[in-house]
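The following block contains the structure, expressed as structure tokens.
Missing here: one protein chain of the complex. Every other protein chain is in place.
Right, chain A next:
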């Protein structure tokens, strides 16, 4: 069942992600970093096992993450429901091994753990269905 849905929706999801990335570019130009990150995290494709959708979404989120300079302000403005998804993307960023990405992700990781606690990390570790 799930595979059926994916095959049809993969193209649709990728198209959605492209429109999202254009919106995020415009938001970043207006220096609305928090809005950009929220938009990037919102449409995270759930339950897709298609690697292309996940990579496409990761590229978009990565763009938004690297543009952020004020981490405390960003976390203040972000709602609690986005913490889990953000943590998953942080771990994906940490696994890339690219120096600036890792620096940024490590900074955000520390602050996010202070806010969201160890439960957030544990939910990332245990969630094998909605992987990023």
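We adopt the following convention: a residue touches a chain if its C-beta (ideal position, glycine included) is under 8 Å from a C-beta of that chain, and two chains touch if they have at least 3 such contacts; residues count from 1.
As a convention for this text, contacts and distances are computed from a predicted model.
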| item | value |
| --- | --- |
| Among "NTF2 domain-containing protein", "Nuclear transcription factor Y subunit B-1", "Actin-related protein 2/3 complex subunit 4" or "Electron transfer flavoprotein subunit beta", UniProt-listed name of the chain not shown | "Actin-related protein 2/3 complex subunit 4" |
| Chain A residues that touch the omitted chain in the full complex | 91, 94-99, 102-103, 106-107, 109-110, 113, 118-119, 121-122, 124-128, 131 |
